[in-house]
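I'd like to ask you about the structure that follows.
As you look at this complex, bear in mind that one protein chain is not there, while each of the others sits in place.
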Amino acid sequence: MLEWLGKVGDFSLTLLIVTLYGLLVGAYIERVIAKVQGRIGIPYSQPFINILKNFFKRTAVSHGVMFYLGPVFRIAGGIGTLAFIPVIYGNEMFSNFSMSGDLFLVIYFMFFGQLGMALGAGESGHPYSAIGIARGLSQMTAYEVPFALAVISIVIQYDTLSITEIVAAQQGGWQNWTLFTNWVATLAAMLAFLGMTGYSPFDIFLAPQEIPIGPPTEFHSAYLGLLQTNRALFGATKLILFMNLFFGGATGWVELMIKTLLIYMVAIVVGVAFPRFRVDQGIRFFLKIPTVIGILSIIYVQMVLLS
Amino acid sequence: MIKTLGTEDTLENAGLTDEEQQLFSNARPRAYEPYPIKAVEDFANWARANSLWILAFGTGCGAIELRPLMTARFDANRFGVAGRPTPRQSSVFIIGGYASVKTLKRIIRSYEQMQGPKFVIALGICPINGGMYFDSYNTVNRFDQYIPVDLYITGCMPRPEVLVAGIMELQNKIKAGRCDGANRYVENFDWYKANQKKVIKNWDMPDYNW
Amino acid sequence: MNELLERLQRHFDVNNINVLKPGMTTLKIGKDSAEILIRELRDREGYTHLNFITCIDYIEDGIFTLVYMLHNYDSKHTLGVHVDIDREHEEMTSIHTLWAQAWTYQRELREMYGINFPGSPRLDEDFCLEGWDQIPPMRREFDTRVFSEERFGHREGRHSEVPRVHMKMELYPKRGGDEE
Amino acid sequence: MNLRDLLSPFFVWQRAFEKPYTSIRPTIDRPGAPAYRGFHINVSEECVGCGSCHSICQNHAIDMVPAAEFEGRTGDSGLRPRFDYGRCCWCGLCVDICTAASLRMSNEYAWISEDPDEFHFTAGVDDKPWQNNEHGYRRAEGYHLYPPKRIEMDMLSPDESVQSFEEVARGYSEAQAKLEADRCVECGICVATCPAHMDVPDYIHSIRDGDYEKGLQLMYRTNPFPATCGRICTRRCESVCPVGILGEPVAIRWLKRFIVDQVDAKDYPRILNDQIIESGHRVAIIGAGPGGLSAAYYLRKKGHAVTVFEAGETAGGMLRYGVPSYRLPDADLDKDIAYIVSLGVDIRYNTRIGKDIDFEQLLQDYAAVFLSTGLSVPSNMRIQGEDHARVLSGLQVLADVASGRDPGIGSRVAVIGGGNVAMDAARVSRRLGAEVTILYRRRIADMPADEEEIHESQEEGCNIVPQAIPVEIIAADKPQQVSIKWGEAEMVQDPTGGRPRPVLQEDRMHTDTYDCIISAIGQGSDLDFLSKENQQQLAIEWGKFTPGEYQQSALQKVFVGGDVANRTADAISAIEDGHHAARGIERLLNPDGFTATQTDNTGEPA
Partner (left out) sequence: MTLSTGHSAALDFAQPEPPDLSSGKYVKLWQGPQHPGITGNMSLELVLDGDTIVSCKTHVGYLHRGFEKLMERRSFIQNFTVVCRIAVPEPTFNEYLYSHAVEEISGIEVPERAIWLRTMNLELMRLASFLMWIGGQSGAFGQYTVPNWTLAYRDYVLDLFEEMTGARIYHMYIVPGGVRAGLPDGFEERAREIMKGAEKLLDQIERVMFNNVVFKARSKGLGIITPDMVDPYGIVGPNARACGLARDIRKDEPYLAYDRLDFETISGNEADAYGRAYLRLQETRQSINLIRQCLDHAPTDGPFQADMPNVLHWKVPAGETYVKAECTRGEYGYYMVTDGSEFVRRVHVRGPSYTHAIAVMERLAVGTNIADIAGLMVSLHTYPPEIER
């Protein structure tokens, strides 16, 4: 019992660090984008102030219980995802609730948050939200396909469903990373990652031009604060997951930060260069090349690595 | 249906049909109470001042200078300013110059949908005293009769530089806790409504757009 | 150019032909044959481009003059067709079947002058104004300044002096021209 | 899809390694451009408050408000523009039209306030930080919103003009007059400066409208001598005309003349339509000069029976005798006088007060007396030998010419003096065929005569010798000749700040001989007809009256005016004195019905 409580305490610390890191890296990325756009960009403190501001904002309207629960589900999804990912390999304190089947749990939680959000946003009754949800969910479904295929590929490769074990299998030098052992799956997953991060060209569900802002149209004040916190947390969590699955995990915070930042940069390098796809184009894209690569990755594992 | 957290359900909503009456709230708006501890309120104001989200609603000519303001040359993001497409999330409404009666109606709607504390900057001469269109049959002359304004920036058009200066001035005002436009609106709600209804002749929206 | 005008004069009762400048002519035609003339100009004479439709209020003569400005891209010639209609019976044949933008102009004229174009689509929908409760604003008898002052008001605290009146009051109040 | 389209977008990253576009401190680093149209500057010392900025502002953003420190300056309305920055659109039209070029714009552009009522200021009066900005919009050289140059009037060439007494100025054609009338900015500063306060902008407006009858009506409201004043007025109005600050003033005098020239004398009664309802009062006027006849006109309009006593043979006074006909043809003077007389004014010619009729008698017989005897006695040069027979007075020469007599000047003439009479005498002499030298104590620039007159005299061949002080008149060898000894003068600054004084240079003396010397250095009054007692009561100083309110003298029934009662001694002042005295007499005779002219002080210009 006590041990479990200690675990919760450790996790809370991890949660805090990851969230703060998520916010910070978010600000950094904003500044990088700004640089490309020929400007200076936000101060590093901006994401923190925004969240604080939103929590200090007054709420005067509500759209019912589900509306409240939307952001709660969303952040629950974020926390849940993080909870089962070992953050620092080989460090008991930051390994969270990692266990043998955690990979499936993580993928479940990744879905859970989105769905919860969809319910809350749908409750708001705003047509923009509805359109945003429709777009978001259909795009999610599309990019989850190559991602799932890539995951299946590495599950077959490492013959385990435990993230910790997957990371463990990649230790001993960069040549052991999935990136190099199973580059096909990594490629499929990274393409899916572009869709996951919500940068161009796959940000149609949040697009201000195509339809204002999508699901969070009606969310404001503390709800929005929660969503923003989650965006930082969930974003960092996804980065950690990808790092763990494909880039050999991290044995210390510094390594984690460098690796996640570089992974994040992949989305940005693409993001600033392209306009966004329409949702149908996005789906078509994911169901074509990345999916094929995902299938290829399974074949590759089966035919090349395991033979 | 929108549930509101207002105080008294006393608005008539006379402009709505019976069916619509069921859909909209008839609660009166409520003034913003500062936090009881001054330090908390000051801190909240500091956060508000440094995170000004502007509603993306170009109501008049002023919109033309908002684009340079938000893009690379003047890069207002540096000052904590960002554009927001939805009134729910915005805290600053920049009235871009003159308001035609048709736009005024939308301005009122958008303004009322913004969640407090909220601030209004009026750009240019037209909201002050009619400006170029002082004799036009379709633009209002004194904007402060319809929506409380926290800051006026004169000019036609005010340059982005002075917009930046205005934003800084607004930040100082918020930090000092002097931006009470939204509360003035609540306190003098009936006066504002009477003025609004005087010029908007087809009032087919609720009296307060929650 | 003259051939065109001759042809038109042969078939239509056009008058007041006025060559404003090289490349631009205006003419006047009766209300009833205007639509046929315009159709003819479009289909046979190459005036395929409708620049605009507008209206001039000659309140002192009790007429509205509708102006249809047509352009021929081949001869680079612009032809203004003027049609007088009675201010009291402000109605005109709609030409929305001739050009796609015509109904928008007609909708504007309906709102701004109150001219009726039977059959024109969405004619009575609000165009620029909303909840307008006065006479159509572009009519000359509508005084926009007075209206603006009554409805919107101006900021108080303004006062201006006329130099010569001020100087008279200050310098020579008892002299100068008497009102006799 | 080709590979180039996939890869080429990544070139965006090039920009990441370049300098950002962002201006680092936008509010500090970027002042307005040197010619930026920012907030207004008014150099209020140069501003004359003409209100053109107010007139041109399409947003009604400019109010003209009184500025106490500028009240009462010559040619200045005392008003200054007050800007409403809830209206101004910074178009700069006010700067472009500014007649004094005092209104400018700074390159300052930031004004933020939470109070919407705060956006007002009187430029140049209220203290604003941008008042001394060096940069900002100024009207460009060569850019005008009104024509700066006046329309030249046709003149007889000097060669022609010296040949005869024909009028030199030929008058405007209708097109010329309309163009000239167009230059007026309708400020009305001239109205205040004009002694008679004529409605100058209004009658100029009537020229633009082509409604000359209305113009005539407007002129007769304040001046029954429009034909005369249209030719020989000293036109102080033009000296303050704001259009003249940067360009040439509107030719107000010529425009006035133009209106009169367009209207035939026989139409006057119909146009002016003066209805006379007899009041039963009788008023006497002494002197049928412009002052007396002006009073006669306005008194007659009030219905009083007016009798004018004139010592000479014809009416017009100095206008008749003192102004040569090439400047004021008799026909035009007669046009004015004839209308006044036609209203039933009784003029008794050749009737000298004190000789033919006693002043005391007038006081008894008439309800009021207006006294405007003018200045008819030439001043003395106060030098030795000036009573020489060949020393003529300028006035006398002019009167002789006006009456058709030969003044007998000979062929070589010296004129002493620098006033209008001197110029007239000189030019008349030229027309009589003489060679003319004008001797004047000071510089040409100091001459009291009209600049135009001086210029024309020179053009017509008069030789002006400035800084020449007459010292002595000496009998010449021949009886029909006379010599004058004069010395050159140096101008010496007056230590007390007055105008420079000429100082005789004893070592540079000249003596010249002429056929005659015309002295035209000023005139004095002749008030001998008044008894000693009256003279004391009337408080006469230096031969002049000091009238009180409404030109009333110390004697309740006696009103004074004209040259004998004012300092300016010109026709237009005399006309106003007569008009004002008429008002005073009306007040005296009809105290209940009298109302001083009061004009509504609000309202916008018509």
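To keep things simple, chains are lettered A, B, C and D as they appear, and every chain counts its residues starting from 1.
Note that a residue touches a chain if its C-beta (ideal position, glycine included) is under 8 Å from a C-beta of that chain, and two chains touch if they have at least 3 such contacts.
All of these numbers come straight from a predicted model, not from anything done at the bench.
With respect to the full assembly, the chain omitted from this view is in touch with A, B, C, D.
Although one chain is not drawn, the whole complex shows that of C:V14, C:M92, C:L129 or C:M167 it is C:L129 that touches it.
From the options D:R208, D:R348, D:K485 or D:R587, the residue with contact to the unseen chain in the full assembly is D:R208.
In the complete assembly, the contact with the undisplayed chain comes from B:K102, out of B:K102, B:R142 or B:K173. Where chain A meets the chain that is not shown, the touching residues are 36-39, 127-128, 131, 200-201, 203-204, 207-212, 272-281. Chain C meets the missing chain through residues 18, 20-21, 23-24, 26, 42-43, 48-52, 54-57, 67, 69, 73-74, 76, 78, 80, 96-97, 99-101, 103-105, 121-122, 126-130, 137-138, 140, 142, 144-145.
By the touch definition given at the top, chain B reaches the unshown chain through residues 55-61, 63-65, 67-68, 71-73, 83, 85, 87, 98, 100, 102-103, 106, 110, 132-133, 135-139, 156-157, 159.
We adopt the following convention: only the chains that are shown with their structure count from here on.
Interface comparison, B-D against B-C: more C-beta pairs in contact at B-D. Put simply, the C-alpha centre of chain B and that of chain C have 38 angstrom between them. Here the CA centre of chain A is 61 Å from the CA centre of chain C. Within chain D, contacts with two or more other chains are made by residues 20-22, 84, 86, 116. Residue positions of chain C with contacts to 2 or more other chains are 155. In summary, the structure contains touching chain pairs A-B, A-D, B-C, B-D, C-D.
Interface residues of chain D, counted against chain C in their complex, comprise 49-51, 54, 62-66, 71-72, 77-79, 82, 84, 86, 116-117, 120, 187-189, 191-192, 197-199, 201, 218, 221-222, 301, 550, 576, 580, 583, 596-601, 603-605. In the complex of the two chains, the chain B residues touching chain A come out as 1-6, 29-30, 32, 44, 47-48, 50-51, 56, 71-73, 75, 77-78, 80, 83-86, 88-89, 91, 115-117, 210.
Put simply, chain D touches chain A in their complex at residues 9-13, 15-16, 18, 20-22.
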